[in-house]
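Before we start, here is the structure in question, set down as structure tokens.
Complex shown without one protein chain; remaining protein chains in place.
Order of writing sets the chain letters: A and B. Residues in each chain are counted from 1.
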Amino acid sequence: MANLLTMNDLSARDIEWILDRAESIQKDKKKFRESKPILVTNLFFEPSTRTRFSFETAEKRLGFQVLNFTSETSSTTKGETLYDTVRTLEEIGTDIAVIRHKDDHYFDQLIHNNIKLNIVNAGDGSGHHPTQSLLDLLTIRQEFILFQGLTVAIIGDLRHSRVARSDAEVLTSLGCRVVFSGPKEWHNPELPGDYMPMDEAVRIADVVMMLRIQHERHQHTLDLTKEEYHQAYGLTLKRSEMMKKGSIIMHPAPVNRGVEIADELVESENSRIFKQMHNGVAIRMAVLEWALETERGEMNRGELIKEW
Amino acid sequence: MANLLTMNDLSARDIEWILDRAESIQKDKKKFRESKPILVTNLFFEPSTRTRFSFETAEKRLGFQVLNFTSETSSTTKGETLYDTVRTLEEIGTDIAVIRHKDDHYFDQLIHNNIKLNIVNAGDGSGHHPTQSLLDLLTIRQEFILFQGLTVAIIGDLRHSRVARSDAEVLTSLGCRVVFSGPKEWHNPELPGDYMPMDEAVRIADVVMMLRIQHERHQHTLDLTKEEYHQAYGLTLKRSEMMKKGSIIMHPAPVNRGVEIADELVESENSRIFKQMHNGVAIRMAVLEWALETERGEMNRGELIKEW
Partner (left out) sequence: MANLLTMNDLSARDIEWILDRAESIQKDKKKFRESKPILVTNLFFEPSTRTRFSFETAEKRLGFQVLNFTSETSSTTKGETLYDTVRTLEEIGTDIAVIRHKDDHYFDQLIHNNIKLNIVNAGDGSGHHPTQSLLDLLTIRQEFILFQGLTVAIIGDLRHSRVARSDAEVLTSLGCRVVFSGPKEWHNPELPGDYMPMDEAVRIADVVMMLRIQHERHQHTLDLTKEEYHQAYGLTLKRSEMMKKGSIIMHPAPVNRGVEIADELVESENSRIFKQMHNGVAIRMAVLEWALETERGEMNRGELIKEW
């Protein structure tokens, strides 16, 4: 079983293998061919457009058979546990389950001897989202070639973002300096790195990574209008002019235009927001291959990430 | 980019190409083969059975890879704009987006230099529904061979029907006489052609095209029971006996049986209602091919419809 639940499941060599493979997929359009048909089930317990479609496209490009499960049309209304649902999918023949769930660490209940299928985490609560981290890494590597010495500013809703944590950890491991900025109420003591005022973070960063405001996860809202938030913590046009030459803008999307980022910047010359989405398909193809090849013992995985 | 947003995007030659192609698909069951896999995304923001399944079948018959987006399970709940959703689908690799949306002319915001994928309109609000018009044309042509000189009566909910407008315009262009009938409250001054009493319309028509009452788009309902409506504006058994020899009945479906049309007439000998549905698949296969071939510049398109 080769699960990808958090970035901690990957060794440095795994990450390199995945990023290289994703780029070779983009260049050659070559695809991997299994001798037997692979069945993938996408289990999305939360609404999603880009992550689900990006995975589904990756699966179809690889020639896999695909089942799509959304919580609206399923037996979870009959009170079945997640464990029983996943065991069922395995008995039906699922080789890989791609799962998004609103609970942090939903996968803890699935790490169980009886479950043999591969699990790829497509987002757990405010926890992890490893394929998003990997596509962010690919986007940064395509721009700067080396991670060592880069400054990445992660800005905004640090408390509820599953991207912030995964990205901060892996970027730090790869030699980046990671800094944070955002409303005090949303600071997150678990994140490694320095907090600083918005203008300073934007000024020193090679990568300005804006986070989406996770309205759906907030219990209390800030006492700010959208426009006030934008002026205080958003990437305004004026702030974008302070950015270093050669620096880039990233955002995991969907974007709240005019809130986290000025409307005009979303597709500006130094924005890589749509390139991130583009990279997502190749990354997910590479991750699905990685899961299958690791399972078959065909990968030399090196040490896991914690030992980087 | 070759979009099909309204019938005005098609030249007379385009229409002829599509109708001929649809018929040759029906005869030979031949399908077009792309060298690279084509990815189509069906974006349905309104419920639909026949249009969505007809498109999806067409796409699968053509060997395309298909993503199905319905508004219930998507990030539109996170407030993303339609433009950003479509740009995302493009970055993911979508070649053609088939879109149904409740807003008239939703596609105006998508006619944008940054969007390169092909858009096929599967219905916008009370506006257009070009593939429905094309399958109506095919059904009429299969019956009468020539359009010139035919009388087509379009009857019922003229104000809210996206079929009425598209069909009336293109049929008039092709040399048909188009007449209308229905409750005064639903008359639509934008439609070209004569209004007349129900019985007269039925008597002179070669094609009696009944429209569905668009309950879901009405803000005020007529002050009539279903039975009263049926007697006043429906195709009753008695009225059907006034129809000319050789004339046919059409309806875009879903049918409100016993309201727009008597139950017994839906599958009567001169009804073409289910044949319309049958023709829908071949028309949509032909339209998808048209979009791809036009994009590659392999079509000689002639003049657009306004110059017919």
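By definition in this document, a residue touches a chain if its C-beta (ideal position, glycine included) is under 8 Å from a C-beta of that chain, and two chains touch if they have at least 3 such contacts.
Everything numeric here is computed off the predicted structure, so don't read it as measured data.
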#### Entry: Residue of A:Ile92, A:Ile111 or A:Leu146 in touch with the missing chain, whole complex considered
A:Ile92
### Listed residues B:Thr88, B:Thr131, B:Asn256 or B:Thr294, member touching the removed chain
B:Asn256
### Contact footprint on chain A, counting only the chain that is left out
36-37, 39, 41, 65, 67-69, 72-81, 84-85, 87-89, 91-93, 114
### Query
When the complex is taken as a whole, what residues of chain B touch the one chain not shown?
29, 44, 47-50, 53-54, 56-57, 60-61, 68, 70, 72, 212, 215-216, 253-257, 266-267, 274-275, 277-278, 280-281
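Basically, only the chains that are shown with their structure count from here on.
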## Note on the structure
Per the C-alpha means, the centres of chain A and chain B lie apart by a whole-Å value of 40
